[in-house]
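Let me begin by presenting the structure, written as structure tokens, before commenting on it.
Only one protein chain is missing; all other protein chains are in place.
Then we have chain A:
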Amino acid sequence: MNSRGLRSQLKDSVPVAGLCPQGAYGLQDSLRSGFSSVKNELLPSHPLELSEKNFQLNQDKMNMSTLRNIQGLHAPLKLQMEYRAARQIQRLPFLQSSNLALDTLKGSDDVIGFEDILNDPAQSEVMGEPHMMVEYKLGLL
């Protein structure tokens, strides 16, 4: 998976949401994440956790850099601009947005993967607090 060893597997190398331990009232949730220890906080609990979190990002980066090498700078630049424009047509963070334009641009409206079947965000069991979620998105939190 990676030849850079343990360093790149640390959770800190990826921005992870969590200023306080996850769980009700901000306390350590022992049932779900085990007893709190330094190791638990830093290392991922499943070998696939990190690679899945970053999978889409890494694929995009790889595709963009291949495109740049083959067709020059303008091609990925133009595509990135279109993605950025499509990403702005969204609802506020606590509501479900359809992402229709973004999906069409990326071509993921033609493909079914596990992210379409499992853990559908529209049927999530937990609800975020709207004010906190908007503040987090704007970076004010």
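As a convention for this text, a contact is a pair of C-beta atoms (placed from the backbone, for glycine too) under 8 Å apart; a residue touches a chain by one contact, two chains touch by 3 or more; residues count from 1.
Just so it is clear, contacts and distances are computed from a predicted model.
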| item | value |
| --- | --- |
| Hidden subunit of the complex - UniProt protein name among "Major facilitator superfamily (MFS) profile domain-containing protein", "Fructose-bisphosphate aldolase", "ATP synthase subunit a" or "Proteasome subunit beta" | "Proteasome subunit beta" |
| Sites on chain A contacted by the missing partner chain, in the whole complex | 1, 17-18, 20, 22-26, 31-34, 40, 44-49, 51-53, 55, 93-94, 96, 110-121, 124, 126-129, 132-133, 136-137, 141 |
